[in-house]
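The complex is shown incomplete by one protein chain, all other protein chains being positioned as in the whole.
After this line comes subunit A, so read on.
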Amino acid sequence: MANGASTAPGGPGLSFPPETFAKLSPGPFLHAHLKQQDPVRANGRSPEQFRKPTINTGSLTHSNGSAVVRVGDTAIVCGVRAEILLASDIPQPPKDDVETDDLVEDLGLLVPNLELSTGCSPAHLPGNAPGTLAQSLSYRILSLLNSSNLISPSDLSIQYAEPEAEEDQPTDEFKTVTKAYWTLYIDILCIALDGNAFDAAWAAVLAALQNTSLPMAWWDPDREAIFCSPLASEAHKLQLNGLPISSTFAVFSTASPLKRREDVESWILADPDGFEEDLCRETLTVVVATERSEQNPGGIIRLEKTGGAVIDRKLMQRCVRMAKNRCSDWDSALRGC
């Protein structure tokens, strides 16, 4: 165990409780845990052990979809609100016969926003403008939502069969025209942060989108407006294309330019908590497409590694393998909600 927690009999001994040691010298505290024969982390987990997630959905009554995700002491709430974007309000509307996957990205139909200034941790006091971390996380979620093609444009289109003829003539010819789009405002609030906000936030977005139901909407040609049905029986749920799962790893390393390369010790910590995140500079996020994905079953959608030089090709393979094994935890949690 960490040295110094000894009970010396007689005389003023130097003995602190472990919590005091963790506060005074967090780096050596974690190092002492990890360099044992059987490495263990300060939170009791093994280096490759993730925290078990729990998901609850549908708790926000005024959202079209919502989810609360808890991973250890990190808790994130996500609410999805759908608003209508009229095609006539779009400055350069897309052609009707071409409905590419890029439509969701081009029109900005998914608008995520992650809020950290909620008092979720001592580092994030409530009421401040979003800092670099919050903006970065919001952008990463937006980027992943668009590049994974999670929602196809057809799910968000409100279409109308326009008769292809003069005003009063009856006709059998109809042209399908998209009159409006659903825009989903995805608000992610971090209510408690104990490390690894990204994985929990991404899972909250997935769960909330799975839970989202859009009312039946149609274009009324006489009143020239979109009408929605209030009946829950006529609402339809969103179809998600696959469920990509994100896993984040941190690297705790004793490397420094003042040390020889051979003397450096490093450990990969899966799903870092707040204490470990403060001590680790290098992080890796792996986003894996599950077997259910049509485009890339079992493949990788995203790799993000910065902050250090410890993770090389071999360690990357190991982390990808760990990320793939993690999918089953999230899959069962997401399916159960």
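By definition in this document, a contact is a pair of C-beta atoms (placed from the backbone, for glycine too) under 8 Å apart; a residue touches a chain by one contact, two chains touch by 3 or more; residues count from 1.
Here is the rule we go by: contacts and distances are computed from a predicted model.
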Chain left out of the displayed complex - its UniProt protein name, from "Nicotinamide-nucleotide adenylyltransferase", "Cardiotrophin-like cytokine factor 1", "Exoribonuclease phosphorolytic domain-containing protein" or "Sesquipedalian": "Exoribonuclease phosphorolytic domain-containing protein"
Hidden-chain contact residue, picked from the options A:Asp73, A:Asp278, A:Glu304 or A:Asp331: A:Glu304
Interface residues of subunit A (partner: the chain not displayed): 102, 105, 132-133, 135-136, 138-140, 142-143, 146-147, 256-258, 281, 289, 295-296, 298-309, 311-313, 316-317, 320
